[in-house]
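Missing here: one protein chain of the complex. Every other protein chain is in place.
Then we have chain A:
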Amino acid sequence: AKNGIIVLKRPLGTSSDSNSDSDEEEDSMSEGEMARLMEEVEEKKKLIATIRNKPWRMKRRLVLLREAQQFVDKFEGALGKGKGRKWYAYKVMMTKKWIKFQRDFENFRTACIPWERKIKEVESHFGSSVASYFIFLRWMYGMNLVLFGLTFGLVVMPEVLMGLPYGSIPRKTVPRAEQDTAQDYSVLMDFNGYCKYSVLFYGYYNNQRTIGLLKFRLPLAYLMVGLGTFGYSLMLVIRTMAKNADVGGGDGDEGEFTFAWKMFTSWDYLIGNAETADNKYASITTSFKESIVDEQENQKDENIHLRRFLRVLANFLITCSLGGSGYLIYFVVKRSQEFANRDDLSWYEKNELELIMSLLGLVCPPLFETIAELEDYHPRIALKWQLGRIFALFLGNLYTFLFALFDEVNTKLEEEGSIKNASIWAMKEYYANFSLPVNDSDATPPPMDPGDVILGPCWETAVGIEFVKLTVSDIQVTYLTILIGDFARAVIVRFLNYCWCWDLEAGFPSYGEFDISGNVLGLVFNQGMIWMGAFYAPGLVGINVLRLLSSMYYQCWAVMATNVPHERVFKASKSNNFYMGLLLLVLFLSLLPVVYTIMSLPPSFDCGPFSGKEKMFDVIMETIDLDLPAFMGTLFSYAANPGLIIPAVLLMVLAIYYLNSTSEAYQNANMELKKKMQMVSKRICGVPSDEDFNQEEPKKQHRQHQPGDEGPGGPAAQSLPGPARPAGAWLVSSRASCRCGTPETGTDQPPALSLWSEQRNPRSLKENRPRPEAEPPGRVLTCRKT
């Protein structure tokens, strides 16, 4: 629609450039006229800016727009005074050109958004909740693309282009012992062999301070990109959350308008498919019937003790299973460590860890759901519990995995010490053996063949390998589940239906529905793993980008071909921020291990860009010392002083506290205003108590002010006084269009005294009141004494 409006403006609008030939006229204008003119121009400009928001007919809008534009053009150039005039006109023209450029750029940007058609198709078939998953996927894809660009451009490319090639130094070469098997498919699938010694992993990168002609500081870039990944993701997530919170609107009481909302907002205008429309009708009908039944029946807890006992039992069972899964993972990781020492492993044993983790992720959620049936909660609450439990499951799994991994890292570190000695020893031996046959002691022996040098166990690469394997197996399991769970099921149901006893399509198993929450959580946790592993395996982000891309097409196809729309109305509108919040939490949790390793674990001595240093962030220290001017070094050393940092932290804590308390105060003020509005609108125009009287007055004028008061203000202004009701004097004295009274009623009527408290249930209030019919206009209302 925006395109349409813009296009129309161009042929029909007359936006000529400011004419400077009206110079002669301005000289005669006085100051006052100038000021007035400026005001008018400003007003017209504002009109042009807001014209889209007014609910007028298109024609009227266009006519007004044209008028306003002509007016602005004619007089704007005239407003510049004297010598400044030409400059002013020039400025105005540049502003206009800038605005036009911005508009064009916006158009271009909207046209560039990928997959718009696809998502629209899914939306029209399945409604907006399923489509929200795909929109989320698209957003993730965008974020990963940027991260990939960063990593690729700043870390991988320089190393490939300007660093030393494969085979030149020990860390980049496959050790001689492994060289025979390095190209085997099975070894490659494990990410050993050639994969291990490639750009994909941490161990490949050289620790030279600067490489190539441009003196590109690779180690510094590596660290910065790693931290920048987190920073960028954090910024993006928070920005999206803020945007979502804005759109979400205020949170009214949930039960306040159930029926009204059901009636007016349940139809999804996006639906463009007959089958979905049928489903939607059915679900709307069902939902109405449910709410009616809810209303009519008086829910009384028959047996509150039984219910409590069942809930406790369910929670206990679930905690047990969570603990069980955590222990299982720990056990499997330990086993995989033992396996690492053996050589003859079956495929299952090699990939056991990843398989178990993915299977747990598959099996446990339905298990939780079945156990949750015991609890008998309201569906929305049950969903929240379910999501919380799945979250706990994934979290527990991930962290157990991490702890086990850390155990491994520590053992590797110990091993390193001994290997360091061994390799130095081997080097010395090699030189000693070499110089024997040569009598010329001046000749320098050639360096040892890189394949022979004993390499330390590069723990970072090992960690990177683990993460990559985990991600890959996660991808495989997801795709397989879709293939089997949805596609095969659909095929079976479709074709076996002809020769089966009961109706497969209507009863069990029927077609699958699209599991939104499961998929979103899977996506969120996948992203968490990427964040954790990206520091140790720069290639991981690239793998993820490919995965998201293929996932988009694959899942779109799967959804259209094998799933049916949900039977129940899925009200997922508030969950947008919920998933973002989850993402934020996962981001923080995945930040922790990486930061911990950067700060405290020593890097491997012979692989990766930080080899040889005490701690990884020593690179920053080095850069500050050597590259930046001297005073910056002293500046940083002052800034790092604890005496400065602690007050800064205190200041931030105080700021957070202050902002928190002001926001609470605003919320309270909001609640007060809301309550007042409700009180005013639901109360019969009768007698308030004294304090209500004092409070009502300022609010009355406030209440009737509605947006869009120019055009549709019409109906409101002509609104007629409604039913016969006692008119309070104070109510009459305020705005004439108040429905409760007419201006004729004098102020001399003594109000009847019936005091109502604020907390009175509005429903019972209405029941007591007789239901009035619409009165003809102009009737004088009398005050009734109750």
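Quick note on the criterion: a contact is a pair of C-beta atoms (placed from the backbone, for glycine too) under 8 Å apart; a residue touches a chain by one contact, two chains touch by 3 or more; residues count from 1.
Throughout what follows, contacts and distances are computed from a predicted model.
**Q** Out of "Calcium and integrin binding family member 3", "ATP synthase subunit a", "DNA polymerase epsilon subunit 3" or "Cytosolic iron-sulfur assembly component 2A", flag the one the UniProt entry gives for the chain missing from this complex.
**A** "Calcium and integrin binding family member 3"
**Q** Have a look at A:263, A:422 or A:546 and name the one touching the chain we're not showing.
**A** Within the whole complex, the residue contacting the unshown chain is A:263.
**Q** Determine which one of A:162, A:277 or A:317 touches the chain that has been left out.
**A** A:277
**Q** If the hidden chain were put back, which residues of chain A would touch it?
**A** 1-5, 7-8, 11-12, 52-55, 57-59, 62, 120, 123-124, 128, 247-252, 256-261, 263-274, 276-277, 281, 284-285, 288-289, 292, 295, 571, 573-574, 681-682, 684, 704, 706-708, 712, 715-716, 719, 722-723, 725, 739-740, 763, 766, 769, 771-774
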